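One chain of protein is taken out of this complex; the other chains stay put.
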Amino acid sequence: MSRLPNLVTFITDFGLDWGPVGICHAVMRGINPQISIVDISHGIPAFDIRAGAWVLTSIFPYVPPAVHVVVVDPGVGTQRLPIAILCRRGDVLIGPDNGVLIPATRRLGGIVEARKISNKALMRPDISYTFHGRDIFCPVAAHLSSGVSFEDVGEILPISDLVQAPWREPEIYEHRVVAEVAILDKFGNIRTNIEAADWPLSTGEKIILKHKNNQVNLAVARTFGEVNRGDLLIYEDSSRFICIGQNLGHAGNTLGIGPGDTIQLERARS
Amino acid sequence: MSRLPNLVTFITDFGLDWGPVGICHAVMRGINPQISIVDISHGIPAFDIRAGAWVLTSIFPYVPPAVHVVVVDPGVGTQRLPIAILCRRGDVLIGPDNGVLIPATRRLGGIVEARKISNKALMRPDISYTFHGRDIFCPVAAHLSSGVSFEDVGEILPISDLVQAPWREPEIYEHRVVAEVAILDKFGNIRTNIEAADWPLSTGEKIILKHKNNQVNLAVARTFGEVNRGDLLIYEDSSRFICIGQNLGHAGNTLGIGPGDTIQLERARS
Partner (left out) sequence: MSRLPNLVTFITDFGLDWGPVGICHAVMRGINPQISIVDISHGIPAFDIRAGAWVLTSIFPYVPPAVHVVVVDPGVGTQRLPIAILCRRGDVLIGPDNGVLIPATRRLGGIVEARKISNKALMRPDISYTFHGRDIFCPVAAHLSSGVSFEDVGEILPISDLVQAPWREPEIYEHRVVAEVAILDKFGNIRTNIEAADWPLSTGEKIILKHKNNQVNLAVARTFGEVNRGDLLIYEDSSRFICIGQNLGHAGNTLGIGPGDTIQLERARS
């Protein structure tokens, strides 16, 4: 499957108040006037690599093959590498080598090849110390979107050298799973890093959630309307991750669970 | 008047932090690479159908004929219908059948025809329970923007079957009007659901505002600068609705008036 020409998606923790997102857009359009830039989120909490990784993953497979730029980059100005990853579906992921790009690669069929971004002809002529989004990542993405080939970004990196995912991979067993909370969304829903296909939920099933010394029973549902007001539920969210919510409530606050927490889910004996 | 090809406007209560707006953009571009998507607002308060209806109405006639998608959809996953409404000006409105699309139709010359969205060829192949923006509304809008005809979205719905406007229509009399507050904007201005043309204000006139057991006199003005600091005023806002404001103050807090409140305006005897 080949990339949609000119399509670039864009995720950052810049916020929208002071202009950096717009500067990046303008830089990309200056390089490729035909570009279509899709802003996925610029509201990732500052430096939150885990949240950036979850949001990037959540857009697939809904977003067509394209160039995807993620700038959540606490290490800007240090030795961390700028990288580009070619995936089997045809997508190219661009960002810092801090793990933020890794979880999404599975939904894209896996990594074909990773490269260090080192070709200065694809960057701005003057590289700042603190704004590699503008000076490196976005220019490279714009060039790729206009037909520059992946091989031109720089030398190959062994895949095993890449910084790994910013979370512990779920441990999947038949009756239980140990996993991590990726984000709380704005409604307080607890978005986990469990791909729903890896540990399928069945409607009507009961799940035991264990967190620290607490445990609570959760009904599996498809929508919030299937449980009573105030009740907790567990469901496959629209991004195909397992998620814990509360009908007309804030599950994170109710359960005292937040990003980065380890949780265990068990299927209750019926 | 015919629709501008490729133009789609987009209103939701998704917020911009976690990615759903961007996913919808990418889905639409995947269907129609020539699409121009104009984001009107993604900051509608969660599930606030009234606010969504007011914002949609406020963009006309300034926005040219196009496809307009509104996803403020507390009933997603229930039996509520997805609908498309063709208006006399040439616009097509797309969204849930919960009234959010109705008030705008008057500014567009009225409804020509309403249809239930049921043609699965215009949707994503797998429909989630909780994200019909991505799976139904936006795909249909993208297809319409690229030339699919309105008749293809699904079967005709009797206009009388549509869920009505999410507010009580103003009762208009020569000297008074009973109406509803649609939103408080970010400055605290009280945006009513009264079309200014239906109850014209004259500069220099005094208006008596009645709310619950209170009443207060308001000067009609064109701009805030025409009244003293701290004074209340009533004016035709730039969206052609009647609005109550306070120069350098928050009218909603000052008057204890909020969205959904019923108010009465009377012309003071001169």
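By letter and in written order, the chains are A and B; residue numbering begins at 1 in each of them.
Just so it is clear, a residue touches a chain if its C-beta (ideal position, glycine included) is under 8 Å from a C-beta of that chain, and two chains touch if they have at least 3 such contacts.
The shown structure was predicted, so the numbers you read here are calculated from the model rather than taken from an experiment.
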Listed residues B:Glu113, B:Asp152 or B:Asp185, member touching the removed chain: B:Asp185
Selected from B:Val38, B:Ile127 or B:Val216 as touching the chain missing from the view: B:Val38
Chain A, residues in touch with the chain not shown (by the definition above): 15-19, 21-23, 25-27, 29-30, 33, 46, 76-78, 124, 128-131, 134
Hidden partner chain, residues of chain B it touches: 4, 6-7, 9, 11, 16, 36, 38-44, 55, 58-59, 62-64, 66, 183, 185-187, 222-225, 237-238
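Going forward, only the chains that are shown with their structure count from here on.
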Centroid spacing, where centroids are CA-atom means, of chain A and chain B in whole angstrom: 33
